[in-house]
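Note that one protein chain is taken out, while the other chains of the complex remain in position.
What follows is chain A.
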Amino acid sequence: MPFIPHTPEDTSEMLATIGAASIEELFDEIPPELRAGDISGLAQSLMRPEPEMAVARLMQERARADGEPLCFLGAGAYEHHIPAAVWQLATRGEFYSAYTPYQAEASQGTLQVLYEFQSMMTALTGLDASNASLYDGASALAEAALMAVRANRKVKDKRVLMPASVHPFYRQTVRSIVRHQGIELVEVPYDPTGGHTTISALEQAAAGKPFAALVIPQPNVFGVLEEVDSLTDWAHQHNALVIGLVNPVALALLSPPGEWGTQSEKSGGADIACGEGQPLGMPLASGGPYLGFLCCTQALVRQLPGRIAGKTLDLDGNPGYTLTLQAREQHIRRSKATSNICTNQGLLVTAATIHLSLLGAEGLERVAAACHANTRALIARLCEIPGIEPVFDRPVFHEQLLRLPRPTEDILKALAAENILAGFNLGRSYPELDGSLLVCATETRTESDIDRFRDALGRALS
């Protein structure tokens, strides 16, 4: 069966209808240099008579070149164990589609998955409502910022305080998305000793002017835990909303954003929580696809982009699921839909839901505890090497920034030659952190992995 639906007859009929003599004439408005007619740049091997086989061979070669390195790299994407059942189930025909069904097409099974996902995300974040996913964690943060500025009716100023301890790639993404909406992102420097955000830095950045929201990363890009309670209280005292940017695995151990702050009636809890769902069952696959999540309090639910699945009973008393409260979806809000986000990451939501169901609350807590314990063991071992020490002195979850006695890029290259991904070079984004390395250990790292890393690093430095 041909995969191109138009026969030559169909094509000529369509061209005749619109009065064009040929495909060339149809496209004559497009300057020739902009057309992709010339594919001579493609590798010769792909031009052979059996292109599918050639492409498959090329991709296998590239995959072999990637190898299966020993990974101590985190910085926003984490290698976790994924039970085999997750993708076995997620790729069943009933779920497996690149396409997200609209209301009228969504099956009860799909709707129930969304409902379960949302229930689990609200339980993890301690908030009232969750949408059914966004593209990734960075765009979820951008949506959270837009949402906070829209929703904060006490403050008209479109300013968002954005700590420098938020992942630099996330900050770039947020900037790209909000810069044409009149929103000002105010950078808050981190404390040079602790790597965290302090109230005095916030006071200075706010400069006495009102702001709509404060972003609080937990843990932050340095792996460091922020003082979320005092930051939340401070933001609420200034009539600003609090956006928690959180790691869902870390939430199994750390207090959920919904409980941040002193919990007084007026001040308690972050208003919005968002983050990257990749640690919940998505493999590391050259950068995607990923899964953004976004949760909020009941008060903000009509500002939440995306869809919410609700559960109800039909006339016969049988449970039924339906999409509801989608005030920012295109078909409800028309031009005021936030980013025309309708396509959610449905398949990844399915995987995350199965992953969380299989682990359960206790399982997720075990994973988080193992990540933390392995990271402590890793740091202890690496700091045995003379010249290596933590850059910041505050507690971390599963990543830590280490100072190295030799240039970071040299170390990364030397360890890559031994098939070890040693970590992330934050000096590329923070010049003052040149000569440091962000390392990470998840529950998948063993004692012998850590020993191998330590030995290889020792050799690279000797």
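The rule is simple: a residue touches a chain if its C-beta (ideal position, glycine included) is under 8 Å from a C-beta of that chain, and two chains touch if they have at least 3 such contacts; residues count from 1.
To be clear about the criterion, contacts and distances are computed from a predicted model.
Q: Name the absent chain by its UniProt protein name; which of "Glycine cleavage system H protein", "ABC transporter permease", "Hydrogenase expression protein HypE" or "NADH-quinone oxidoreductase subunit NuoF" is it?
A: "Glycine cleavage system H protein"
Q: Check each of A:Arg64, A:Arg153 or A:His180 against the chain that is not shown and name the one that touches it.
A: Spelled out, the listed residue whose C-beta touches the missing chain is A:Arg153.
Q: Of A:Leu253, A:Ala327, A:Leu358 or A:Ala414, which sits in contact with the chain we cannot see?
A: Residue touching the absent chain, from the options given: A:Ala327.
Q: Sort through A:Arg175, A:Arg302 or A:Arg452 and give me the one touching the missing partner chain.
A: A:Arg302
Q: Kindly note down the residues of chain A that lie in touch with the hidden chain.
A: Chain A touches the chain not shown through residues 153, 302, 327, 331-334, 336.
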